[in-house]
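Every protein chain of the complex appears in place save one, which is left out.
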Amino acid sequence: MRKFININKYFIVKFLAGLLAAIVLPLFIKTPFPLHVMILICIWAIMGMGWNFIGGYAGQVSNGHALFYGIGAYTCGIGVKNFGASPWVTMWIGVMISMGIAFVLGAPLLRLKGHYFALATMAMAECGRIIFLNWSYVGGATGIDFFDRSKPSWYTMQFTSKYPYYYIFLFFVALILLLTKGLDKSKFGYYLRAIKANENSAQSVGIHTAKYKLLAFMLSAGIVSLAGSLYANYLQYIDPTVVMPLNISMMICLVAVMGGIGTVIGPLVGAIVLTIISEYTRATFSYINGFDLFVYGVLVIIIVLYMPNGLISLFNKKQKNKILTPLEMERK
Amino acid sequence: MVIQCIFEGIVIGSILALIAMGIALIWGVMNVLSFSQGEFLMIGMYITFFLNKKWGIDPILSIPFTAILMFLIGLLIYKTLIRKALKGPILSQRLITFALSMVLVNGMLMLVTSEFRTIQKITFSGIIDFGFLVISKEKLVPLTVSILVTTVLFFFMNKTNTGKAIRATSLDKDAAELVGINTEFSYALAFGIASAIAGIAGCVLAYYYYITPTAGTSFLLFGLIAVALGGFGSIFGAYIGGILMGLVDVFAGVYFNTAFKYVAVCVLFMLVVSLRPKGLFGK
Partner (left out) sequence: MNRNAKIICKYLGISLFITILLGGCTKYNEKQIEHNDYSQDESPISIKESKEETVKIGVLLPMSGAQSKAGQEVKAAMNMFVDIINESTDDIDIPLAQSQGLPNLGGRKIELVYGDLKSADTALSEAERLITSEGAVGICGLFSSANTKTAAVSTEKYGVPLMSEGTSPTLTQKGYEYFFRVFPDDTMYVEDSFLYLVELNETKQADIKTVALVSEDTEFGKNIANVEKECAEKYGFSIVENITYSSNATNLISESLKLKKADPDVVMMSSYISDVILYIKTFKQLNYSPKMIMGQRGGFMTSELFTALGSDAEGLCSTSAWSLDLQIPLVAKLGNLYKENYSDGVDMIADVLKCSTDLYVLCLAINQAGSTDADAIKEAMLNLIYPEDKLFIAGTGFNFNEVGQNVGTSALICQIKDGKYQTVYPDSIKAYDGLFPLPSWEEK
């Protein structure tokens, strides 16, 4: 028990120090491009943390979270464009819709194991993309362009400066980081880890595995949808090729895996590193065709190959060897 | 029309089946979902293209050379990258193949640019028009090649000692090592064969498809789905899965809606795995 409090105390100090650094840092930045990169970091961090619940803690690797990302983005877009609603409200409606869809699709799909689950979610996201591409109510391939100057900027979450975006997104990152931290050491978190370690034995000790997997799936869908809503408001333009490509589903995994799967701050670390690599390789190397993505791919391979437990294993020497299973945690 | 649809569906299915078999082999033996298979296909297409451009070799004659070259490329990639990756978690393995596909696409982009190319000198071409059915001779190639490859692979895996060793490795690596099987060799061989099959698929695809570094990417998802549809570990299953997807693709396009034909394919897949979580022929 004391140990638990200790961890918490240090976590709070770390958290506040990190938050302070994140708040102060942009004040030294004078050009928008680095700020743009930081905003993307926030978006990817939220997505990575959301995906982490189902892919990291519960070990059910989904390769189709772009669907929820897109749904979040579209709910905001349609809300602003067709109903003049504030994104502050519609983003939560998006979360609800995503969770509902995750509930409906999760029930049959979560019965699948391993690669089958990954492929089924991939097919799910691909269906979503094609349906949105041909659905005229949501703009189809033309997408939604929802720049709206008629209402006050805080109501529509549309600013010309990047600072408000950054701080709003940072707030959500902090919120979800705290949520993850809270669930990390909760019964829910341990159940999910037990399911990841061995689903059959988790079932046999009385954990309702189907229920907890579904809950984790819905939670992660909701958070990823939130990220989609935020990104849509930042971009002020969405179409299915921007918010729903297969690549986004893979990148979400990549963020979590590079940082450290199944850990609290892993996805955040992954988002920082991956976004910086991706944006700066593009800005630096794009004068040769394809060279930027080539460098990006090589760097990803090196990091994933030599740090299979994520970049976080550099910081956390205790967990360097492997992520602890519940059994090992009990032993300690 | 229906007969034409069946014919075209089977032809498309044959190509998907070839891609699927490579994926199925890697999946079955190494338990890795290989995202770079589409790019091996693309490299196979480029080898075919350059052979054709330089010496005018018909794609069908370049199959042996392409297969051998792709086998060697596969071995090289296995030795340098996949062997190390196999020590990590399953998800890292998948993401490494994903990053590898990115490296291969963009590496090719730097080497040969994105220019769209096609095979120009085809000796084996022409059409036979029956009225109710138009058979393009070029389409008979994927049909026969895929049946041949499936048969050869089936006999190799079931009748030869090397094939049996690969199968034993896929069932239980440790036990296979105990009985004296060189599992490292089995892995390398399986990866090489999978690349070679992708190369062969590239050869037959080059007959009608355009050649560009991103050409393989769109085939990947459907190859993956075909494997899962058929049930992994079963070469026959992958073949049937591919054919089935080709048929659904064409029929959904003609009789339902062209924009939603891939939705039909994906929904079919999701339905099948919901009812049979291990695919149609999975054990």
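Letters A and B name the chains as they come in the text, with residue numbers starting at 1 for each one.
Everything that follows uses one rule, which is that a contact is a pair of C-beta atoms (placed from the backbone, for glycine too) under 8 Å apart; a residue touches a chain by one contact, two chains touch by 3 or more.
Every value quoted in this text rests on a predicted model; they were computed, and no experiment measured them.
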| item | value |
| --- | --- |
| Contact residue for the chain not shown (choose from B:21, B:109 or B:166) | B:109 |
| For chain A, the residues touching the chain missing from this view | 10, 13-14, 17-18, 21-22, 24-25, 28-34, 36-38, 130, 133-134, 140-143, 145, 147, 149, 152-153, 159-161, 163-164, 235-237, 239, 241-242, 245, 272, 276, 279-280, 282-284, 286-290, 292-293 |
| Hidden partner interface residues of chain B, rising order | 1, 4-5, 8-9, 12, 16, 106, 109, 113-118, 120, 127, 129, 134, 136, 138-139, 208-210, 212, 214, 217-219, 222, 249-254, 258-259, 261-262 |
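Keep in mind that, in the parts below, only the chains that are shown with their structure count from here on.
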| item | value |
| --- | --- |
| For the chain A and chain B complex, residues of the former touching the latter | 55, 61, 108-109, 111-116, 118-120, 122-124, 126-127, 130-131, 133-134, 246, 250, 253-254, 257, 261, 288-294, 296-298, 300-301, 304-305, 308-309 |
| Interfacial residue positions of chain B with respect to chain A in the complex | 27, 31, 33, 35, 81, 84-85, 87-92, 94-96, 98-100, 102-103, 105-110, 113-114, 213, 221, 224-225, 228, 232, 259-260, 262-263, 266-267, 269-270, 273-274, 277-279 |
